[in-house]
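Of the protein chains in this complex, all but one are displayed in their positions.
On to subunit A.
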């Protein structure tokens, strides 16, 4: 090799090495592992950088298991902690398959001094609500759930309602079984100074806790139920309606955010309330606290107390609640407070300042639609948070507070029933309601999921689902007298009229008369429309259609049988008729088209009204012509078939018994029920007021007692419901060109024009 060439070569090589040294420094750290080479080969393909990386899971994670490996795994499996109950581990489902029944232990025997065992008024109300409900059974062998006769609501040992010796009392219970299938209601646990949440003073074992002020940590998720804290005057039934009557937009009120309450100078839960004064500005944010509570507040007071008390006395609690858009709900000694329900009722949107609190019925209720969360740690952000909420959101939040209050929280009965329904939905065969059902009116308590598995078969959420009720209707004629069937008989004419309707699906005749069924050939021809005649008369039929038979002890058939959910009724719409109703086909068709737009209401012809009679201090019932009505008689009315199911399976047995004994008022009860569900009046169509064939002499309507009976029914019903659900309407629906001075030929429902009042 020539020297010159070599030198050039060496020089080039050195230059190259130098370049390698300075330029290739990145290589220094790169270890040479086969894995690495794999990655780099991936790069050359120009595909995604991760394409050649191994997957996180291969066949070995999914291969079939051998019996041995499973056995080893099962043996090695850590047992879940015994205290951490779940329905699968601490609940016996075997008694809950057919029905969900609740047994209440009888009150404890009088003690040696002859005194009744202590039990607070609220606990009595809980027991009464259960005992008068359809959940109740007096047979412990049939019960799925057991409720203690011992008052466990207040477990603060300093409280006057504190019941002593609970452990020994529990041990005496015949079915206690370490609490399995028991439910324990509790509002307060723990006491001063630490207010420990788990300290009940007894071991609840495997019992389900329905407890207020639960925290995320202590609650056994999917097992315990968080209930709201309610005060001593809380009503058993019905209760006050929400205070929001008007739905103004924007929903802003005088104050943006308000709080008035006690403050604890020190101790658990004191920090939050002690720093609230930072938010007070006296204009739109009113945060007033006082330390003037308890026996020794003067000794404990700090230097803010006097100033606080002055501000505190300037505002009235109730006024603040009603005049504030948002209400601060900070924790007290315990996580929950009365103020939560109070704010909810007042439509004052709760701003929660209670870290780790599990809100009432949180597993089912979507509180995001009705409350705002703040964080105790970020107290000073609260004003910014509430100011940033849009007017539309406030509008929606406020309405939702009312929906929730009225459907789940208004009374002790509702709270207890909601608790039961939450537990019931965990049972194997009971269908689970969707969160849409739970969080919109009329709510879960009035939506029986056993009726149908899809909400489209219910009358309430059709618009939300974007569906219409299914087409056509089933005419259900209730025959009480059973006059001889001939071409001139009212019933005969009625069936003929129905047959001509273009929307009828089938006709169902419920024969409750003592007279024998007419022969098949006596009925008018119905052509393609099926006619079913069902003999009631205390027969087995009524009992078969519903597990809770409507036939009473004396075997007399109840008039409520006309509302049984017969399986022959396949359409959403039911046209309920009395045998002597006189309606023409146009009237039927028109009422049906109106019903399709209001499927959740009763749409019918003859209307009645209720009124408050001051002189008698009772509800009055009138069939006079009035400017308003609140009842549409089900002798000629359309309604959704779901109400048949609700009537039969939901109404208190007390109500059904009243109807049975009087053989009357079933239509009033149906109206009360529907208004209770919808909070809306029924709809009357056209001018027609009388609907009875006046020729028929033997109608029970001609009985003077009949009317008095209905009046007394109305009052009984209102008492059992706890309020008067009926609502008045001032309008009726007429066909578009009704009685207009235009040619009759232009009108669609010409027959209606001919019907007078």
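Keep in mind that, in the parts below, a contact is a pair of C-beta atoms (placed from the backbone, for glycine too) under 8 Å apart; a residue touches a chain by one contact, two chains touch by 3 or more; residues count from 1.
The working rule: contacts and distances are computed from a predicted model.
J.: UniProt name of the unshown chain, from "Exostosin-2", "Brevican core protein", "Acyl carrier protein" or "Queuine tRNA-ribosyltransferase catalytic subunit 1"?
T.: Per the UniProt record, the undisplayed chain of the complex is "Exostosin-2".
J.: Pick out which of A:289, A:345 or A:678 touches the chain that's been left out of the picture.
T.: The single option touching the absent chain is A:678.
J.: Per the definition of touch given earlier, which of A:142, A:356, A:618 or A:653 contacts the omitted chain?
T.: Considering the complete complex, A:356 is the one touching the chain left out.
J.: Kindly state which of the options A:395, A:523 or A:650 is in contact with the chain not pictured.
T.: For the chain that is not drawn, the touching residue is A:395.
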